[in-house]
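Removed from the display is one protein chain of the complex; every other protein chain stays in position.
Per-chain numbering from 1; labels A and B assigned in written order.
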Amino acid sequence: MQDSAVVAQGARNAAAMADHAHGGHPTYLLHHFNSVEQQADASSFAMWLFLLTEVMFFGGMFVVYLIYRNWYYPAFVAGSRQLNVALGGINSALLITSSFTMTLAVWNARMRRKGGMILCLVLTFALGAVFLGVKGAEYKEKFEKHHVPGEHYSLQSFLNPDSDPAAAGTRPLPLDEARHTELFFSLYFAMTGMHALHMIIGMGLMAYILFRARGGAYTAGHTAFVEYFGMYWHFVDIVWIFLFPLLYLINRH
Amino acid sequence: MSTSTIVRLPDQSTARIPKDNFITRENGLLSWLLTRDHKRIGILYLISITFFFFIGGALAGLIRLELLTPQTDLMAVDTYNKVFTMHGVIMIFFFLVPSVPATLGNFFLPMMIGAKDLALPRVNLLSWYLYMAGGILALYAMITGGVDTGWTFTTPLSTHYVNTNVITTGLAIFIAGFSSIFTGLNFIVTIHKMRAPGMTWFRLPLFVWANYAASILMVLGTPVLAVALVLVVLERAFGIGVFDPARGGDPLLFQHLFWFYSHPAVYIMILPGMGVISEVISTFSRKRVFGYTAVAFSSVAIAVFGFFVWAHHMFIMGVSNYAVLVFSLLTMLVAVPSAIKIFNWTFTLYKGSITFETPILYAFGFMGLFTIGGMTGVFLGTSGTDIHLTETYFIVAHFHFVMVGGMLMAFLAGIHFWWPKMTGRMYPEKISQFAAVVTFIGFNLTFFPQFILGTLGMPRRYASYPPEFQILNVFSTAGATILGVGYLLPILYLTWSLRYGAIAGDNPWQATGLEWQSQSPPLTENFTVMPVMDHEAYDYEWLEQQQERENQKEVASAG
Partner (left out) sequence: MSHISPVIWQFLVKWMTNFALFPPEASKIAPQMDALYFFMVLVSLIGLTIVVLLVISFSILYNRKRHPVAVQIEGSTLLEATWTIIPLGLFLVMFVWGALIYFRVFTPPANAMNIYVVGKQWMWKVEHPGGQHEINALHVPEGRAVQLTMISQDVFHSLSIPAFRVKREAIPGRYTTVWFEATTPGTYHLFCTQYCGTNHSQMTGDVVVMTQEDYRKWLASSTSGESLAQNGERLFASLSCAACHNTRPDARGPSLANVYGAKLTLSSGGAVIADEAYLREAILNPSQHITQGYAPIMPTYQGQISEEGVIALIEYIKHLDSDYRVEQTLTTTDMLPEGEGATPAGKASAGNAPAAKGMVKP
């Protein structure tokens, strides 16, 4: 046999080994797995492990937050006061609801209901988009009030609280404490920014899922991608559930 | 059977490389760049990390040339600072961390456990692309001005006091970190979920245990480095102040975040190498590794303890005395499992049947040099002596002994050991043994004087030094030249062997792992019939029986 013919025969042999007619297993079973169960088991484990790495990632930032909050509590109280609890609360509600709609989307996928799944995904996407919009408005307000750390950071709201309706009635901070509020905002932007980045990535993935879903991709019995995306989305939600009280609710009565 | 080599090659006049193998199955550049085959990805990694190794090595050469004389006369001091920084960044993140896992691990882990591929082949390919992206970004940073903060990016130097490409390099390492995380994730899932029938945990080759332990570190530790780098980039770009004392930040916090990863990182780098040594020592003494369970558990112990010792890099940085006590004690604990391994490997040789092919020469080099490097780690983990020895050339010597004398030798041992399986060809034995000896001699001449320099007090990262340190520096540079030759030779003869090397056959070393039960080079799907593991790891009696069966088959078919 010629070389290329041998190679081609090898390729055919390999294909035969994984031939669908041979074993009757579904098209979505990847060829390096022995069974659908093994594939699902391995993929699910992988997704949980990935979320664990994300926990370590956000965890690092939470540790930084905890240390500085412990050292500079009054500054953190004053900084937290500047955040709008109503908007933060709305965002929390939006995100928790989006987790609910995401769960519904996964359920619909399992029930092979394409229309239902697409509707729930669109709702999730919309809720996420509104969340990001609210976040954007909050960031804009911070920018306008010169509470973005860096060159243009202003201590006025803390040295002179009556000049700022959000801080009216609180005691003015001495200069050295006021300086530490910049750390609070650094952490605010770093942590919510990282969170928002994860949400944007999530919404990009959602757009991809919606595109594939129209072709019936996840309602034909193979829901793995949607399920794992759901896990990711829930994780993003849980991070926010920690962020909200830690950033917005310091010493509020 | 009393020859002094274990190698058993097929009859060279009739032997051929198998026509259908993972290299010939598909052709064309795209079939390599878009491959999902773990073996092809391993080869892609092998080529790229070799490339980065030589860049890092060239930078090392420049460092040693500069240090021939006490003055800063070869290059401007700013350039020297950039050279040693890039040397560290490239060698650590773009050579040592991926070296064994991404090349040999990717190639052989699935085969060793009897699987057709890793659990997530596309993620594996993504890992390589992330590595390349990070590497190219790092090279870009180097070419467009370099970084001169040291690979440790100490704040506030890196955030406020240098004008160089800190952000670009930080991002490059961030991206490469994800490559590492995905590789580790893939390995853990594969080992847990894709073992062949009969392949219980305690029948796994020790190479698998070692990579498993390293993968745990990769997955849990690297994200913290990512956070540390992100915060440095944010502080540099936007002035956020988390590490700036003038604004209430604490630069020591960066140290904690950085070393929380970077200490486990050194175990990420060494554990896979230790796995290679287990395989090599076993094969070339024809014996099961002495104390298999102890060696397996010691890998995991190193991984676990490795997470709790990071502040031994910070003993004189103003951490509290009590913190120093705790971390010093834990450091003593993490040293013990490594000692256990060395003794177990030594006793594997006892009543074995030893031959001295190149892989075991490198393994012996590893054992001696890692013992020295590891013991000097204890010098540094002991808080009292660390005061005098830290931040000097003693540290430089210590980590080069464990990383170069240890890890790089283990890497070369592994490359030589598995070369016939990967390529179907044997490397030339005499010249490779010569290269191993040259490397060993060059290494000792380069790095042993540095222990003495460190004890004398010569600080690290110095472009100029007091004249009484010169003679030892000259020895060190002379050794580096020899070492360079020792590393160049394998490139030459391994490449040569691709065309002119002897045909290796399935199992030239008569080794016991599952990977040796396939053809060389292996098929894309690794095995024609999925293996069932019915014997223990390193079961040479099983191997003998198997060889008997094959001999009988041959006799039967011939007669």
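Definition applied: contacts are C-beta pairs under 8 Å (C-beta built on N, C-alpha and C of every residue); 3 or more make two chains touch, one makes a residue touch a chain.
Everything numeric in this text was worked out from a predicted model, so none of it was measured.
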Fill in: Among B:K19, B:H192, B:R460 or B:H535, the residue in touch with the chain that has been omitted
B:R460
Discussion item. Given that one chain is not shown, which residue among B:I167, B:M317 or B:I482 touches it?
Written reply: B:M317
Fill in: Per the touch definition above, residue among B:A15, B:L252 or B:V304 touching the missing chain
B:L252
Worksheet entry | Per the touch definition above, residue among B:Y129, B:W201, B:F343 or B:Y500 touching the missing chain | B:F343
Worksheet entry | Interface with the undisplayed chain - residues on subunit A | 72, 74, 173-177, 179
Worksheet item: Can you list where subunit B touches the absent chain?
Response: 1-6, 72, 77-78, 81, 148-150, 152, 154, 156-157, 161-162, 245-246, 248, 250-252, 285-288, 290-294, 315-318, 321, 324-325, 328-329, 332-333, 335-336, 339-340, 342-344, 346-347, 349-356, 364, 367-368, 371-372, 375-376, 378-379, 381-388, 390-392, 452, 455-457, 459-466, 468-469, 471, 540-541
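To be clear about the criterion, only the chains that are shown with their structure count from here on.
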Practice prompt. Between subunit A and subunit B, tell me the centre distance in angstrom, where each centre is the average of that chain's C-alpha atoms.
Written response: 34
Discussion item. Quick check: in the complex, which residue numbers of subunit A touch subunit B?
Written reply: 1, 3, 6-7, 9-11, 13-14, 17, 30-34, 38, 41-43, 45-46, 49-50, 52-54, 56-57, 59-61, 63-64, 67-68, 71-72, 75, 148-151, 179-180, 182-183, 186-187, 189-190, 194
Worksheet, complete the sentence: Given the complex, residues on subunit B that touch subunit A span 19-20, 24-25, 110, 115-121, 123, 181, 185-186, 188-190, 192-194, 219-224, 226-228, 230-231, 234, 238-242, 247-250, 253, 257, 260, 523-525, 528, 530
